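Our next item is chain A:
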Amino acid sequence: MSDVNISKLKGIVGDAYVIDFPSEMAKYLKGQGKPAVVVLPASTSEVSSIVKLANEKNVKLGVGGAVVDTQGITGGIAMVMSRMNRILEMDHLNLVAVVEPGLLHKEFLLKVGEAGLNFPPEPYVIETSSIGGCFAIGDSDSKSFEYGPTRTFLLGFEMVLPTGEILEIGNKCIKNVSGLDFIHFAVGSQGTFGIFTKLLVKLLPVPEAKKAVIGTFASMHKANATFNTLIKRNVHPTRMNLINASLAKIAKPGTEGQLVIIDLQGFKESGKNIVNEVASVLTLGGGSDVKIIEEGAEYDQVINGWLKARAELNAKPSEIVEFVVGPMKMPQALSQLEAQTGELGAYPGIIVEGLLGYVCLALPEGTDKLALARKVNKLAMSLGGNVKGLLGHKLKAEVYNDAEMWKQTTSLLSELRQQFDPKGILNPGVSLEA
Partner candidate 1 sequence: MGVLADVYEMLNTCNKCGGCHTACKTYKLTGSEEMSTRGRIQLIKAVADGKLEPNEEYEDAIMSCLLCGECAVTCPNGVHGNELVMAARRDLKLRKGIKPFAKSFALKTLASPKRLGMGFRLFGGMGKSVLNKIDGLDYFRGIDIKNFPTAKKPFLEQVPEKIKVQNPKHKVGFYVGCFLNHSLDQTAHSVVKVLAKNDCEVIIPKDQVCCGLPQYCYGDYETAKTNARKTIDTFLDKYSDAEVVLTACASCGSMLRHDYLKLFADEPSYLPKVKLFCDKVVEFSEYMAKIGVDQSKLHNSSPLTVTYHDPCHMVRGLKATKQPRELLQMIPRVDYKEMFEANRCCGAAGLIQAFYHEVSTDITDQKTQNIKDTNADLVATSCPACMLRLQGGINKAGQKQKVMHVADVMANAYED
Partner candidate 2 sequence: MLSQAVVKRLKEIVGERNVVTDKVGLLTYGYDGTLLSGEALGVVSPTTTEQVVEIVKLMNEQDIKLVPRGAGTNESGGTIPSAKSVVISFTKMTKIHEIDTENFVAVVEPGVINFDLQVELAKKNFYFPPDPSSFKASTIGGNLGECSGGPKCFKYGVTRDYMLGLEVVLPNGKVIQTGGRNFQSEPGYDLTRIIVGSEGILGLVTKVFVRILPIPRAKKTMLALYDKVEDASQTVADIVAAGIIPTTLELMDNLLINTTEDFTHAGLPRDAGAVLIIEVDGYPEDMDGQVKTIGEIASKIAKEFKVAQTAVEVDQIWTSRRSAFGSVARVRPSYGVNDITVPRSNFPKAIGGVLKVAKDFGVTIGVVAHAGDGNLHPLILFDQRNKEETETVHAAEQALCMMALDLEGTISGEHGIGLVKKKYLDKEFTPAAMEAFRKIKRSFDPSNRFNPGKIIDL
């Protein structure tokens, strides 16, 4: 039973782009929910009409780039943005692009690269992530120390609000404090404030040089110790990442041990010295197969391997725990963590982003996520960090024994959501309660 008016939908986007046979719908969906229909709009006005339609009957609507998360939209509409995948403008003078949200993140990277420019944010899940999703999630990644997190790269957008109204905001200026900063506030709103239909994205000149150093280590601790050495030596590469043994095989088939990937972008002249410095630090720190990579194809392979390992964890958010501590506190964090998890190398997946003091753990099957997160959060807090995200805030409030603060935070968040989406139509699966 559904209130979705299929024929009206067809009237909006055309018959071919309204799919309601479950077997055909499947490739556009993930998760347990059962939406009544998948719809693929081609323009902002179509998106707007669809949302207005959903509004009339109070139908829930989920959005995705190529694939829609079905949580909370049983009987509702799954909106797939993949037809809105054009790059509308590539402006070299201002270093900006105007792009539609359904374009896959990886495709966008390709086009930007061809234009001789650089878009630093990493795709979450290489194969499916869209550029709209990139900003809807709005995370940081292992390059953020140098380039800033994803939000840094959004200058404006067009959005269809939960009421169907169209909102445009932003401009090509890299400095803009006019009004309240809704532009960056919308980053990370996961489609709850509205559906991006156009994005005005900031780009950078392509780095003059790219080099990497990789090495493998018998233990996570030894590998991680080299990061501290580098930071102490005032070397801050673009990426400084570590993948545990079980996951390393995905990043670089055949790897035995924990894999360290140091990425150096820019640093045209200095890079020559820095790669050597990095390589010796890795070698002296007990790394084997330490290799300096300067050749383009091989470099790309290393980075893609990294992204693959990342995607592995990103794709199953319910089975990971993420935390941050100060970068220099990481050795303590890892040893204390080991007490919880057992040998780190054997754990299903562990990623360390050294410059950010970030750790992502893929949990073994059957783990009580919340219980582990609680322990990890205590550990992180003792080192000046916390479990990442809303969950972290909740757990922090628990530790402070400050239920009031947590209540205030969530009630503020739901008030905001309520203001924008009073009927609770958009992405109802997204939870603000952690």
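Keep in mind how these were chosen: all candidates are chains of the complex that A comes from, given by their letters.
We adopt the following convention: contacts are C-beta pairs under 8 Å (C-beta built on N, C-alpha and C of every residue); 3 or more make two chains touch, one makes a residue touch a chain; residues count from 1.
All figures in this text were calculated on a predicted structure; none of them were measured in a lab.
*Asks:* Okay, in this complex, which of 1 or 2 is up against chain A?
*Replies:* Contact with chain A is made by candidate 2.
*Asks:* If you look only at chain A, which of its residues touch candidate 2 in the complex?
*Replies:* Residues of chain A touching candidate 2: 91-96, 137-140, 144-145, 148-152, 161, 165-169, 171-182, 184-185, 187-190, 193, 204-206, 208, 231, 234, 236, 266-270, 272-274, 324-329, 356-358, 384-386, 388-390, 392-393, 396, 404-405, 408-409, 412-413, 415-416, 418-420, 432.
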